[in-house]
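With one protein chain withheld, the remaining protein chains of the complex are depicted in position.
Here the chain labels run A and B in written order, and each chain numbers its own residues starting at 1.
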Amino acid sequence: MAPHYAPSLWARLPAMALMLEIIFIVLFAFFVETEEFKKTKNQEFLYLYANFQDVHVIVFLGFGFMSMFLVRYGFSGTGFGLLVAAMVVQWATFINAFLSSFHSRKICFLVNAELCAASALVAMGAVHGKTNPAQLLLLGLLEVTGLVVNQGLIKKLFKNDTFNTTMQLHVFGALFGVMTSWVLYRSEAEPRHEKEKFDSKTGLFSTLGMLLLWMFWPSINFVEAQEIRIMYSTYLSLAVSAVTAMALSVLLSPKGKINLVHVQGAALAGGVAIGAIRTVLDPWVAMVIGMCATLLSTLGFRYMKDHMLFAFECHDTCGVLSVHAIPGILGWFADLFLQLVNTDDATIAIRFAVHYICILLISVSMSLVTGTITGFLLKLKFWKPQQDRKCFDDQAFWEFPHLAVHN
Amino acid sequence: MAPHYAPSLWARLPAMALMLEIIFIVLFAFFVETEEFKKTKNQEFLYLYANFQDVHVIVFLGFGFMSMFLVRYGFSGTGFGLLVAAMVVQWATFINAFLSSFHSRKICFLVNAELCAASALVAMGAVHGKTNPAQLLLLGLLEVTGLVVNQGLIKKLFKNDTFNTTMQLHVFGALFGVMTSWVLYRSEAEPRHEKEKFDSKTGLFSTLGMLLLWMFWPSINFVEAQEIRIMYSTYLSLAVSAVTAMALSVLLSPKGKINLVHVQGAALAGGVAIGAIRTVLDPWVAMVIGMCATLLSTLGFRYMKDHMLFAFECHDTCGVLSVHAIPGILGWFADLFLQLVNTDDATIAIRFAVHYICILLISVSMSLVTGTITGFLLKLKFWKPQQDRKCFDDQAFWEFPHLAVHN
Partner (left out) sequence: MAPHYAPSLWARLPAMALMLEIIFIVLFAFFVETEEFKKTKNQEFLYLYANFQDVHVIVFLGFGFMSMFLVRYGFSGTGFGLLVAAMVVQWATFINAFLSSFHSRKICFLVNAELCAASALVAMGAVHGKTNPAQLLLLGLLEVTGLVVNQGLIKKLFKNDTFNTTMQLHVFGALFGVMTSWVLYRSEAEPRHEKEKFDSKTGLFSTLGMLLLWMFWPSINFVEAQEIRIMYSTYLSLAVSAVTAMALSVLLSPKGKINLVHVQGAALAGGVAIGAIRTVLDPWVAMVIGMCATLLSTLGFRYMKDHMLFAFECHDTCGVLSVHAIPGILGWFADLFLQLVNTDDATIAIRFAVHYICILLISVSMSLVTGTITGFLLKLKFWKPQQDRKCFDDQAFWEFPHLAVHN
């Protein structure tokens, strides 16, 4: 009986992935300057290598394992994360090399590409379980294109040096993903799919992913800001976040127990918020920001997530709105506030405020528009998405040889 | 029926954690010199960053996952580890900044704070599963306070430069935890709680934690000693330890099989012992010390752990006495022995011996006394500990949403 099986990936994923790979290789052969590729010095690179590897772990291991809390979605969570990140890294390398990279003091192309991949993975967090890998691949590539275009636009308009990719990474990615998920809403599979839950095994794997993100988050903020004090601030902010998240989770729970998924998300909020800040902070200010970000994030998990689902028919699998969007926007306003406090001149203060708010508005609008368009593209029957019954389930996409043996 | 449920954390954990966080923020605002915080140079920091991140992984991931072998205690093992470590890191940063840090050549405050957190996690290992998170939080803070006071005391009394935090970290932490556990002894839950066992899933997670500790242990010894040869010695000693632990586990087993938990503990003994040594070692001496430490540790696991339980009513969940205390003390005496061998002058030799033994005696006494006091503080009914039936069980503290869905 055909309807028992998810539509085969045969006709879509391989053709798309292999074709894109061949196109990428041709593009690299013609457009990626090999000089650029060759001139980096060993010394300079190794100096930042430990830092880069932390980002590498966050992108390829952390995000994938953290999204693994769904009870039957472990292979897909990590596997498709690897697939999309590996593809996006190539695409981002190309477009950054083509458009001239937006940060030149970075260790060549790698860090930029990884930050773009992180942004795509944030967007993926909102649609996990409801899309097939071919759709995720398209989503990843469009998200990164949107992100880079948005960054180019802001750079053109504002000519600012203190450009902040990290804020964009989180806010743009999260809103993009949420909009896509909104368009893709499956009324049959909701309000809560029977497989949308965690058990003790998947909970422990996602704890592993979350701890990797939590531990290496200071590195992802540092790699962007290149300022050691941002790393210290992130470190303290995350420490406060972890404690606050656990306390608030108990406080807001009807039974007085800790909710694993909420804590995992909210404990990262402090790191996201600090990532949006370029002002040098006193330690205690970083701690206050971490506490506020965690508070908003926990409230978002407890109340807003269901509200989004019932009121707006918008389903956000990993709660990226609470983990990335809200703390990112909070951090952006905190940065603006700190800039205003440090400025005596009212004219400059107003310029700062307009500047910050415009950048945020442009980024938000871009992410909402591109996310919605991507959603409609992914909704085409052409992509053969899995049936509602097969959502949040590895069996739609992965061979389970031990089942074959038993039959 | 009330007795079915563990006492809610609602009234204790959130109030305590949030109050402490607010106090910490105020203390940081007034007492942590921001100059100190700001003056570190990028260059200097990045140079040691890889090394610091290894310690970070040990503290936040390694200890948590290693304590995860208990079959139903995975969320608590890692979650409460994160909670206590994140809190202790802030407290240790403050008291070290306040009392002026005991090592100034370290990369600022971070490393010190992490070593203190490691010590608290060692102490926690003895009481895992028998306490609630509010109790663990108090235990962590008191342990670190005791450790720092002890270090200040020894520094005052002996004015020595070759001060050894690593030895203290292990010996102080382990004895502190064991004494606390002794006071908290629950005769109902013993001799062996039905949930105090591992299965293949939790065994693999704790193997992951143990391997992270094993791999990055050279870094934790290096970060303290700042001497590359200590790192080499640790590396070789750990290699010998891993092999010896597996061989001895088979040899001492009635069925000739390997015991996972014993091997995991004993394979780290070599690293702990070398951590207590500041003399530069020949490679073969490091290997001999690793072998002896593993031998003692394995014997401790096989025979002493049960003896402690039945004779002294002292239950040591993770076997911290065998993993941390015994190898630490062995290393301390090995260091003394090597110092005596290298000294020709009898007067100096005697001074050395007195010096070493006094430091050990003071540390041991301090840890025993403070651990006992902490135990009595934690025994207060105020803390609402879980019932005996709910020991070693995540369900006392964590929401399991998938159960709610099924009902």
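The definition used in the following text is that contacts are C-beta pairs under 8 Å (C-beta built on N, C-alpha and C of every residue); 3 or more make two chains touch, one makes a residue touch a chain.
This is a predicted model, so every value here is computed, not measured.
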Omitted-chain contact residue, chosen from B:Met287, B:Leu321 or B:Cys391: B:Met287
Residue among A:Leu18, A:Leu153 or A:Leu361 touching the omitted chain: A:Leu18
Candidate in contact with the missing chain, chosen from B:Ala29, B:Val250 or B:Ile373: B:Val250
Per the touch definition above, residue among B:Leu236, B:Ala293 or B:Leu330 touching the missing chain: B:Leu236
Hidden partner interface residues of subunit A, rising order: 5, 8-11, 13-14, 17-18, 20-21, 24-26, 28-29, 32, 34, 37-38, 40-42, 45-46, 49-50, 53, 56-57, 60-61, 64-65, 68, 72, 74-75, 78-79, 82-83, 86-87, 89-90, 93, 108, 110, 133, 201, 205, 208, 394, 397-402, 405
Residue ranges of subunit B at the interface with the undisplayed chain: 47-51, 54, 71, 192, 194, 197-201, 203-204, 207-208, 211-212, 214-216, 219, 226-229, 231-232, 235-236, 238-240, 242-244, 246-248, 250-251, 253, 255-261, 263, 267, 280, 282-284, 287-288, 291
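Note that in this section only the chains that are shown with their structure count from here on.
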When subunit A is superposed on subunit B by its C-alpha atoms, the rotation angle in degrees, nearest 5: 120
Separation of mean Cα positions, subunit B and subunit A [Å, integer]: 34
